[in-house]
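In this view, the complex is presented without one of its protein chains, the others remaining in place.
Residue numbering begins at 1 within each chain, and the chains themselves are lettered A, B and C in the order written.
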Amino acid sequence: MNMASAPAEIVAEPLLSLSAITKRFGNFTALSDVSLDIRPGEIHCILGENGAGKSTLCNLIFGVHRPDGGSMRYRGASFQPSGPADSLAQGIAMVHQHFSLVPDMSVVDNVLLGRQRGLLNRAECARQLEKLAVDYGLPLDPFAKIEDLSVGERQRVEIVKCLIRDPSLFVLDEPTAVLLPDEIAALLDVCHRVASSGRAVVLVTHKLAEIKKIADRVTVLRGGRVVATSDKPAAEIDALVRAMIQGNVDTLDQSAASILGLEPVKHIGHGTENDNTPKTKVEALQIDGLTVRDYQGVTRLDNFTLTVDRGEIVGVAGVEGNGQSELTAVLAGMMTPSEGKIYLGDINLTAKSPKEITAAGVGIVPEDRHAVGCVTGMSLAENIYLNRLDEFTRFGFLQRSALEREAAALMQRFDVRARGPGALFSSLSGGNQQKAVLAREITLPNLTCLVAAQPTRGLDVGAVAAVYSHIRAACERGVAILLVSSELDELLTVADRIVVLYRGRIMGSCVADPDRREAIGAMMAGQPQ
Amino acid sequence: MTWELFAVFLGSSIRLATPLLLAGIGEMVSERAGVLNMSIEGMMLTAAFAAAVGSWATGDPMLGLLIGIIAVQPIALLQAVLSNTLRANQIVSGIGINILVLGATTLAYREIFGARSRAEIPGLAKIKPPLLGDIPVIGSAVFEQVWLLYAGIALIVATALVLRYTSIGIAIQAAGAEPKAVDKSGLSVTRIRYGCVLFAGFMASLSGAFLSIGDIHTFTEGMTRGAGYLAIASVIFGKWRIGGTVFASLLFGAATALQFQLPALGIAVPNALLIMLPYLLALLAVGGLVGRQLAPATLGEPYRR
Amino acid sequence: PIANAADALKVGILIPGSKSDKGWMESSYDGLTAAQKKYGDKIQVQMIENINYADMDQALTNLAGKNDLVIGVGGQTQASVYKIAKRFPKVHFSIVGGNEGESAPNVAGYDVKQAEIAYVAGVAAAMLSKNGAISYVGGLEIPSIVNAGKEFGKGAKSVNANIKYFENYTGDFDDVAKAKEATLAAIAQGADIHYHILNLGLRGMEQAAKEKGTHIIGSYTDRCGSDPLYVAYSITGTGYQVQYAIDEAVKGTWKAGYKEFGLKMGPEASGMVICGGTPEQKAKLDAVMKDIMSGKITVLKG
Partner (left out) sequence: MTTTDQQPSSAAKLTSKFGFAARPALLVPVLAVAFAALVGLALIAAIGVSVPNALAAFIDGTLGSPYAIAASINRSTVFALVGFGFVLANRANLTNVGGEGQIAVGGIAATAVALYGHVDGLPLGLAFILPMLAAIIAGALWGALAAVLKVKSGTNEVISTLLLSFIGVWLLYWCVQSPALLRKPMTSSATLPESLEIPDETKLPLLTGDYSFPLHIGLPLTIILAIVVAVLLSKTVLGLRLRAVGLNPVASNRAGISYTRTVIFALAMAGALGGLAGALMLQGEQYTLKDGFSSGYGFDGLVAGLLSRGSVTGVIAASLLFGFMRSGGINMEMVAAVPTALVVVIQGLIVITLAGATLFIERWERK
């Protein structure tokens, strides 16, 4: 392994080589002096904190952005794509970090977009999809509308869109963040197949387990620079993580290390493990027979009953799209349940407005932080206190300096890194945005219950660790915590108890014990245990 | 109401609906791709003027129509540049174009026609389709119409087929719903949107020509009188679908035609109310009768990578 | 201000609509042009057209500040003229199409009396109609236009008590398509002679009549012989009134107050002609006109 030095001796003519690439957005430098080679036949992983420049790098390769300095060579020739069309024509395909699918069009139409001229031959395309499904194990209903698909299926569409072009360089930007273990395994398998035939794969991921499993080589980015590369990533994973976060792995929250694959999954819970004093159970959140039907009358959540005690972390497991979103939306007051009751202690919170729910002491970390969690066009300080603006109001006037002072203090406490409390929220990296939302919800003055949905999705190791330690600290203070996650490892590590959702119903529940992994997995697939 | 009167009412509704229909379909395609053309009104007026001048000067209404179509394209191009390349607010630029065209056509009309204001302007021919046209009473009152109307219907059907069955069709829909997906599939969002605005201009030019040399063979200052805005309303009323837009245009046409039938039937309704009727109906329609409208996700937003 | 005859008379004219509207405004503008031709350097003219209500005060103030005589074309200028006239006591104001009512020492209102001639047109229409059905299309539903419609119907009924009469108001003097559809609706009811008070909208009526083989009684302009569509025409002399105002001011005989410009003022101000009409028809029309002037037949104002 060479720390920030020239790449190792040339093994083969690289498929793609970047030299001294620089990319600026305005006066912010997202990438500086980045050089790296992608060799034929390899799976090249990119590792880095949120905001390190990984997506920017991928977008440069795919022609979405153009570099401000440096040069690229592809298959031995100079490569200057002026748009995705150029890259696609050269056999480069990319799965983006965020979906770019047309929601009200079918799978076939999405796949055909930009691929065919003139009359569409949908039947032919459907046949091709079927063949791909067999070859790569990626089944899809070609005529389903995207908006009716689960997140995992949508990701499959994105992948199939690329594979159908038979790419020689396949770039995947955090494709596994929203996938289930099985789906991840299938995807890694696809990567192997692509790479094995002399083509290459660039894979961006935060999950160290995946790197250990399939990476041939790893490049670590930090602050837009290459800080490490490795030809034997599996063996050097600790050093790579250290380079990435520029700190000691030992200081990380144990559970973070565990779920990111640095250590085998083990239940850590929240209390100090040797604290055996039995806690008195105080029921905080009671959900009784909650049923939610959507506007078409389809039952999305069916007779959901659950109690969360103070000082307890209950995990809600399940494949995405099985009612988790509806559960959080109802708890957040963004959706009205068709039946059932929600109580917080003695306070009836059924069908109350978000404002009343917040006032009652329920914090919500929504699953979609951009759509529901924050207003990206406003400042960090404004976002942190968006639900408590009244506290900074005098005669209707906003006390901006007080607001920013308080926000700055909170930034310090929660280690939210930004230019200052006045920084535009959209200028923060994903991890810092999530920390800010968490800070807002967890510091509600009378917090008794916290509902956190997918709180660590897409976050880097350091950020994940920070989120866990804050959740754990809240729990210590006696807050009841409902943790909704599609990462089973996360729940097994952090929660006390797990309930499994399947098609809107509770399939079963059990204590969070890594040994029960198989059983929980089966419940997630709809088999009662 | 006698059959004869009813037939006149139908024919009148169709004629009054045609400009909205033609312009509306073009606008619908453009809005599907994400561009809102408030300038439809101005494009129609340009075509009405240019077609009238062309037809008058050459004596051939076909040439007039062609000149009308050609004259609108620079206006459409201006709208496209403003809303895609310069990323200007689409409502402002549209209104600006409407103001400019109103002034320019009035000025030019006076320069050209000033003294010869009663000059005969040759108009497009009418056709009576076989079978339909032979139906007693209704036949000629309803179906004997300017051929441009039938050509327009054919164009609308063609547009529907293109949207449904061709790669251009899905690209247009995707450009409004998820332009990123279009960009990343190697197509140019900008080019698609330019194309759609030019198409909207083309349809608006047919609509404008229909106004001046189709049905009434004359040009008058500012003769579109808000028809362009009603065309936009019919797109929204029609929920950005071809069928819906056609239905909405016909409804507005019928509401306007009613204004002439009720007095003939001796039914006394305040005239203001009758004139207001199309707008009132449109408001009721967009205000809930047709249910929640889901506009193309990025309608009105310029795309930037 | 008109004391010094050696100085040119300064005339300001406000045409609220378009001076080329084929109707009221254009006819007034023609009157102005005729006066300019007649007087040459003896008058100096400033004109403002296409003005809306909110800007009318300013337009009239500007005109009044620089001219000796200010002419407001159309009843729609009346309220503004009376308001501004108070602020310019030395300037003379004439309103073409002014109504009886208010009075001011420096404002003259010239009443066009469209209803009067419309009655005569109704008589002509009844004589010309073969189907026993006639129609009228008005622009805005305002008194002078509505009264003209009513009198047109009354005139026709005086000849043929069973005649069918249809009237319609499109809400816009200039909307061609609406005028056409309104005429077509009347034709479907059997009407074969159409009268109107429209400006640009008249083109629509012409289209409808041409398509269906019916005929029009024109107003404002003589089209006998030049267009077979027209079987008769009435004269509403708005241009004559403009000329009258200028004539009076030039002569120094300009007088404030209400003045009727009906049949009494002669054929240039108001008249009715059937193209190639028979002597009997002409006699009938003359008789009706005489009865109106003598007060034997009373018609609405406007």
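Basically, contacts are C-beta pairs under 8 Å (C-beta built on N, C-alpha and C of every residue); 3 or more make two chains touch, one makes a residue touch a chain.
Every value quoted in this text rests on a predicted model; they were computed, and no experiment measured them.
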{"item": "Neighbouring displayed chains - absent chain, whole complex", "value": "A, B, C"}
{"item": "Listed residues A:Ala235, A:Leu389, A:Ala473 or A:Val511, member touching the removed chain", "value": "A:Leu389"}
{"item": "Which residue of A:Ile164, A:Ala408 or A:Cys510 touches the chain not shown here", "value": "A:Ala408"}
{"item": "Those residues of chain C which, in the complete complex, touch the missing chain", "value": "12, 46-55, 57-59, 61-63, 65-66, 75-76, 78-79, 83, 87, 99-101, 111, 140-144, 147, 171, 300-302"}
{"item": "Touch residues of chain B, complete complex, unshown partner", "value": "78, 81-82, 86-89, 91-93, 95-104, 106-107, 110-111, 226, 229, 232-233, 236, 270-273, 275-276, 279-280, 282-283, 286-288, 291-295"}
{"item": "Chain not shown, touching residues in chain A", "value": "26, 332-334, 353-355, 358-359, 364, 366, 371-379, 382, 386-387, 389-390, 392-393, 396-398, 404-405, 408, 411-412, 415-417, 419-424"}
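One rule holds in what follows: only the chains that are shown with their structure count from here on.
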{"item": "Chain separated most widely from chain C, comparing mean CA positions", "value": "A"}
{"item": "Chain A-chain B separation of Cα centroids, rounded to whole Å", "value": "47"}
{"item": "Whole-Å gap between the CA centroids of chain B and chain C", "value": "35"}
{"item": "Multi-partner residues of chain A (at least 2 other chains)", "value": "none"}
{"item": "Residues of chain C defined as touching chain B within the complex", "value": "18, 20, 22, 26, 141, 166-172, 174-178, 180-182, 184-189, 200, 203-204, 207"}
{"item": "Contact footprint of chain B on chain A as seen in their complex", "value": "62, 64-65, 83-85, 88-89, 94, 96, 100-105, 109-110, 112-120, 161"}
{"item": "Chain C-touching residues of chain B, taken from the complex the two chains share", "value": "4-5, 7-9, 11-12, 15-16, 106, 109-110, 113-114, 117-118, 141, 211, 215-218, 220-221, 223, 225, 256-257, 259-261, 263-264, 271-272, 275"}
